[in-house]
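Before any comments, here is the structure.
Rather than the whole complex, this shows some of its chains in their spots.
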Amino acid sequence: MTLVKVQGIVQLYREKPQVKITRIRNVSNEDGVSLTDFIRAAPIGSAELLEVIYRVIESISDPVIRDIVSFCVDKVSEKLAHYPAAKMHHHAYFAGLAYHIVRMLEIGEFLCKQRAFLKEDMIKAGIILHDIAKPEEMIAQLGVVTDYSVQGKLIGHIAMAAGWITEVALRLELPLDSQQVIGLQHLILSHHNLGEWGSPVQPQTAEAVALHHIDALDAKLQMAEDALNATSDKELWTQPVRGLENKALYRMSL
Amino acid sequence: MTLVKVQGIVQLYREKPQVKITRIRNVSNEDGVSLTDFIRAAPIGSAELLEVIYRVIESISDPVIRDIVSFCVDKVSEKLAHYPAAKMHHHAYFAGLAYHIVRMLEIGEFLCKQRAFLKEDMIKAGIILHDIAKPEEMIAQLGVVTDYSVQGKLIGHIAMAAGWITEVALRLELPLDSQQVIGLQHLILSHHNLGEWGSPVQPQTAEAVALHHIDALDAKLQMAEDALNATSDKELWTQPVRGLENKALYRMSL
C-alpha cells in the first residue's frame, strides 16, 4: 500500500463527474505528505503509541506476567501499529486500537495510585491484553475494517486471546493453573462484563471489575470526543452516536 | 470413600431421634450392595457408559478429531465415571454427565442418518466435548456438586474446554487454525447458543446448531423423566422443575 500523486482532468460522463488521469507517480519525500493525512487516524502517531505500550510491558514487575504479555503483543505487533479498535463502535480508525490501549494505561496508572489495593501488574497486563486478538478477529486496511476473519467469527477475539495465554503457558512451561495464567485469562474473558455483551464469565477479581470500567470509560469518552470533532463548530448537535444509546451530543456554549 | 455396615439403637435425644452405633464394619461382597443403591445415579452403570463413549471415539474417522477428543477425555476419565452433569439443573447425580453424553450420542447418530449433510465426526466429537471440562469446573462427590473450583468460577467450563483444544493442538503439533481445531472450539464455545446463557459466540456451523439442540432436547427430556420418577404414582403433579420454566409436570392417565 502506498500513496500516489495523480494529475488529471475532471469531465462529466452520463451527468456524473469523472477524473481522466493524465499523470501518476509514487509520492516522494519532497511531497511532504503521509498516509494519515488522508485517512482518519489516532491523534498520536503509531510509533509513539507502540513505544508507550512496550515501555509499560517492561515496567511489569512479575516476570511471568511480563512474558505472557510480551508473547501476545509480539503475535500482532505489526498490525497493532495500524489496526482500529472496532469496525464502527469506537476508535474505528488507523492505530485506534493502540491509542485505546495507551489511553486506558494512563487511566489505569492513575487508578492504581489512587487505590493501593489494585494489583498494578494485573491492571497493566489486562489493559494491554483485553483486545489483543482483535487484529486477528478483524480484517482491516488503512484503519477501516472490511470483514471479520473465519476465526474471528467462529471463536471471537475474547476466546482467541484466552487461547493465546494457554499457548504461551505451554511454550514457556508455565503451570496452566498458576495465578498468573488463570488471572489473566479471567481478565480477558470477563472484560465485556455480561454474557449478552460477549463475556462467558463475569468479573470476579477487583482488577477485572476495574478493567471493564476503564474500558467502558475510555471507549465512551472517545466516542464523544470523536463525534464532537466530526461536527462543525457551528452545529449545536452531533450526529447520533450508536454507542451512546444512539443519542446525538449537544455542544454547550460555556 | 466406602460403604460401611452399621448396627445401632435409635434413641430420642432432645425430642429428636439419634442412632447409637454399637457395631460398624466395611461392606463385604456378601452384603450384595453397591454405592449406587444408596445415592441417586444414572440408570446405566458408569462402566458401560464409558465403554460406549470410548467406542464412539474409536469410530471417529478423522484421526485429528479422534486424537483431540481422546486427549480431552483422558484428562477427566476418572471423574467422568461418576460426575454429575450439573449442580441442580439436570442429570444431577452419579455418572449423570456420562449418561447425558451417551444419550446425546444416540440422538446424534440418529440425526446423522436422517440428514446426510451433517458431518458425523463433528457431531460425535462435539457431543463428547461440549461439557468435558465440567468435572474440572465443579467439585463433586457421590454425584453431588458441593462447590465450583477456582478455575470453574474464573474461566468456566466452556472456555476451559476450548483451552484444552489449544493445548492438545500444541502438544500434537496440529495447526491452531486447522478446520478441526477451529471447528471443535466453535462447537464448544457456541453450544449454550446465546451470550446470556454463557456462549461468547453463537452457532455458525450446521453441526453447532445441531449440538445446541441435541443438548437442550436431552437435558429437558431427562428433567421431565427424572421429575416424574421422583413423584409417587398417586400424585398427578410433580414438584416444579426449575429448568422447565419452573413448571410442575402433569402425569397423564392414558
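To keep things simple, chains are lettered A and B as they appear, and every chain counts its residues starting from 1.
We take it that contacts are C-beta pairs under 8 Å (C-beta built on N, C-alpha and C of every residue); 3 or more make two chains touch, one makes a residue touch a chain.
As the structure is a prediction and not an experimental result, all values here were calculated from the model.
Enquirer: Enter the number of copies in the whole complex; the displayed portion holds 2.
Expert: This structure file describes a complex of 6 copies of one sequence.
Assume only the chains that are shown with their structure count from here on.
Enquirer: Any idea how many Å lie between the Cα centroids of chain A and chain B?
Expert: 40
Enquirer: Quick check on the complex: what are the chain A residues that touch chain B?
Expert: Residues 150-151, 153-156, 158-159, 162-163, 166-167, 170-171, 176-177, 182-183, 185-186, 189, 194-201, 204-205.
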